[in-house]
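Below you'll find the structure I mean.
Removed from the display is one protein chain of the complex; every other protein chain stays in position.
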Amino acid sequence: MAKKMKSKEDYYLASQWTLMFRKLRKHKLAQVSLLILAILYIGAIFADFLAPYGLEEFNGTYRNCDPTAIHSKYEGENVGLHVYALKKTIDKKTFQVTLSEDTSEYYPVKFFVHGTEYKILGLFKCDLHLFGLGEGSKGGTDARIMLFGADSLGRDIFSRVLLGARISLSMPFASAIISFFLGIAIGSISGYFGGAVDMVIQRIIEVIGAVPQIPLWMALSAAIPPGISTIKMYFFMTLILSFINWTGMARIVRGKFLSLKNEDYVMAARLSGVSTWKIIWKHMVPGFMSYLIVSMTLGIPGSIVGETSMSYLGLGIKSPATSWGVLLQEASTVTDVALHPHKLIPIIFVTITVLAYNFLGDGLRDAADPYK
Amino acid sequence: MEENTNIMESETAANPKKTFWEGLKDFFGKDLVRYIVKRVFMFIPTLILISILVFFVIQLPPGDYVSAHIAKLATEGEYVDADYAREMREDYGLDLPVWQQYIKWVKDIIWTPTDSTYYRLYHSHHNWKFSFAYGRDVWSVIKDRLGLTIGVTAIIMLFQYLVSIPIAVYASTHQYSAGDYISAVFGFIGTAVPNFILAIILMYLSYKWTGNANVGLFSSEMLENGIHLYNFGEFLKRMIIPIIVIGTSGTCGIIRSVRAQMLDETARQYTLTARAKGVSERKIVMKYCFRAAMNPTVSGLGGVLSSLFSGSTVTAMVLNMQIQGPVLYKALQSQDMYLAGAIVMIQAILVVIGILLSDIALAFLDPRIRYSGGNR
Partner (left out) sequence: MKRPFKKVLTLIVALTMVVSCFAACGKQPTATNAPSGAPTSPANPTKAPDDSTPAPTEPLKDTFGESPELAKLVADGKLPKVEDRIPVKDDLFVERNDATGKALEIGAYGGIINLGPAGGSWGLSRPTLESIIRYNTDGTYYPNVIKSFEYNNDYTVWTFHLREGMKWSDGEDFNADDITFWYYCVHLTNFDGKKSWTALHDGDEDFAVLKKVDNYTVTWTFKNPKYPADFIENGDFKWCWAPEHYLADMIPNAGSYPAVENEYYKANTITDEQALANAKAKNIDSGTVKDLGKAISYNSWNVAGIPQLNSFVLSTQEGNNNKDADLCIMERNKYFWKVDAKGNQLPYVEALHFHKTSADGQDLLMFRSGEIDIVEIGMQDIASTLADLGSAAYLRTFASTSWGSNQITFNYTTTDSNYAKLFANKDFRQAMSICVDRKQVSELLTDGFLEAYQCAPSEGNFGFDAEWGAKWTNYDVAEAKKLFEACGLKMGSDGFYTFADGTPLMLTFLTYDGTQDTSYPVFEQYFKAAGINCAMKNLEVGAFDTQIDNNDWIAVMGPHTSIGGLSLKSRVAPFVPIAQAAEWYGEYGTYYQTNGEQGVKPEGDMAKLVELYEQWNSTPDTAKRDEIALKIYEIHKENLWSIAYLEAAGTYAVVNSVIKNYADNLVSDDLYQYANIVHYEVLYKAQ
């Protein structure tokens, strides 16, 4: 009984965030989603280490090869996990390409092998990879281990999915945060001051929101100077995404401001001479912060899918950088669907991420609902 | 005005039964009229800003139609000299400063005088100019696909509502159950899988299973003879893939918003009161279901009008759907600026009109929403 009382007391005294977190625990799917997202983001951070190969490791023989088969028995003997090298034969009449395993030699699968050099978190040089292949039983070096097969330039799709996740997972997130702050700043100015300021901002929001996205994307990405570094390109694309997305957030903030600004506690603050900015940041924004975070979370999956569409139109991230959208764009031919369905594996990652964000967003929404 | 609506809000919130009458009364009331007049007045600066932005957007990519056109001729083995390019630019007025081009463009759209060549030839006061690529009046290019775009998009939207509302209602009445999760996964999966790749996979599977990939909405025969009763079945068959691809990509938003609305309503005091009074759960759900479903529809009106006009672009391209979206994309790509400008401009205007209509409708449907708010 006392315990129950205590928990009730806890409930009334708990901060808004604690309450939200508590309610979030009811939404099982949201929790699972959070876990999945955590795994994906950690995977992206340590992508260099987890991926056996780099972004641009070509291999002519392995072009479009299926996921590598992993064997354990070699000539009837158990020699541990191993793979074989592939050899290619082509038929110049029918244009048929056949890849077959060369079983004359096996290559053991090993953990913590040395391979392509990279920088951990962009700081320390390192060439250790979680897994890879050792030297062949006869000293060969031709084999590759490609868990998801290879793309049309013989690059490892597994590695590319991991390395591409960095852009695909962070860009929408970063742009959501930028839009978040832009939206709060502009929306609050609009809502708090009202009048002419509000009028002008409202018109701008209306106009940007009204013009269809594809022309905006095309115009903005045409403005990106060509031949720039990956980091700059990333920066530009993020800005474009934010530019297109901030208006929604600003509109929500403005609406909330309009309904809050006549609330008694805001009036009280104003009357007691608190500065305008302090009122906005200390008294008003926290009042609907949870609501904003929910809409921010729900905006991310849209951006992820949007990124893939833009890549499909050739407006997204460009080689040598890669993203999931680029990977899917490369696999979107009839021949790939017919002959190399393994190239569609990145869809699974996009789908899982988008679903996870959606469920997390729903969970947060339910949790932030004050009526519950 | 702020105060007025506040008073109204407290009144109506206290007595939900009077909502409809209140709304109707307000509809003809002074406030609403003033509100509408003000919004319509606001429409003008918005339009000017939109037209500037649109013109800027279609001008931004490097090169103009003439350079794009000459380059295309060169790939076909034809070389044109600099004179020809210069004359072409003069003919189209592309040699003028951008602001002059803009002013001329807007002026001709708004009003082309009776003594102009355009009026004498086309008997219209609104000269949207010529599409370079089609060699035709822009408006006639747009008109070609207008009816079809509206029809197809409407069918797809209908599908979206028919699928998502039941899912949302079920999910909200069975919150956190396995059914809630499963239906949500089903509803969200269409959004999660990128449309362009889903389209290719479905078309290929369709070929594998039925021998026909069902590319495009019409068979060759329909494109020649038109749609009639005897080939309507074929048309419906060809609508399956677009409905799955585009339809499912839109369900997510509707499910979420209806589910949220339903959850809100069921937690409200008056719902609790109704429940306490012994009104059956089923009746309660049915009652709030309508309002919950109306809300996203009405507030999404801006998007609805615009997408009825152009349809989805990327997916329509992948599916070879004969609607406006791909025309726009092609026009933007080949710098067919007047065609692109017209489509983007009309779409943008429709969004603004849609928002205006939806605000008015929301104000009418739900008086708690303030007139000055423009809440969306």
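Read from first to last, the chains carry the letters A and B; within each, the first residue is number 1.
Please note the rule applied: a residue touches a chain if its C-beta (ideal position, glycine included) is under 8 Å from a C-beta of that chain, and two chains touch if they have at least 3 such contacts.
From a predicted model like this one, the values you see are computed outputs, not experimental measurements.
> Which residue from B:L47, B:M157, B:V318 or B:I343 sits in contact with the chain not drawn here?
Only one of B:L47, B:M157, B:V318 or B:I343 touches the chain omitted from view, namely B:V318.
> Which one, B:L73, B:L162, B:L236 or B:A267, makes contact with the chain that was left out?
Candidates B:L73, B:L162, B:L236 or B:A267; residue touching the omitted chain: B:L73.
> Out of B:Y134, B:Y161, B:Y181 or B:Y270, which is the one that touches the chain we can't see?
The missing chain is touched by B:Y134.
> One chain is left out of this view; which of B:I109, B:A171 or B:I200 touches it in the full complex?
Hidden-chain contact among the options goes to B:I200.
> Take the complete complex as the reference. Which residues in chain B touch the chain that isn't displayed?
61-64, 67-79, 81-84, 87-88, 91-92, 117, 120-121, 129-130, 133-137, 140, 200, 203-204, 207, 211-216, 218-220, 223-224, 226, 316-318, 320-322, 326, 330, 333, 335
> Provide the residue numbers of chain A that touch the chain removed from this figure.
Answer for chain A: residues 56, 58-61, 63, 88, 90, 92, 94-97, 152-154, 226-227, 314, 318-320, 332-335, 338-339 touch the chain left out.
In this section, only the chains that are shown with their structure count from here on.
> Which residues of chain B touch chain A in their complex?
Listed in rising order, the residues of chain B that touch chain A are 2, 6, 42, 45-46, 49-50, 53-54, 56-58, 60-62, 175-176, 181, 184-185, 188-189, 191-197, 200-201, 204, 252, 256, 260, 263-264, 267-268, 302, 306, 310, 313-314, 318, 328-329, 332-333, 340, 344, 347-349, 351-352, 355, 370, 372-376.
> Under the stated contact criterion, what part of chain A meets chain B in this complex?
Interface residues on the chain A side: 26-29, 199, 202-204, 206-212, 214-216, 218-220, 222-223, 251, 255, 258-259, 262, 298, 301-302, 305, 308-309, 312-313, 325, 328, 331-334, 337-338, 344, 347, 350-352, 354-355, 358-359, 362, 365-366, 369, 371-372.
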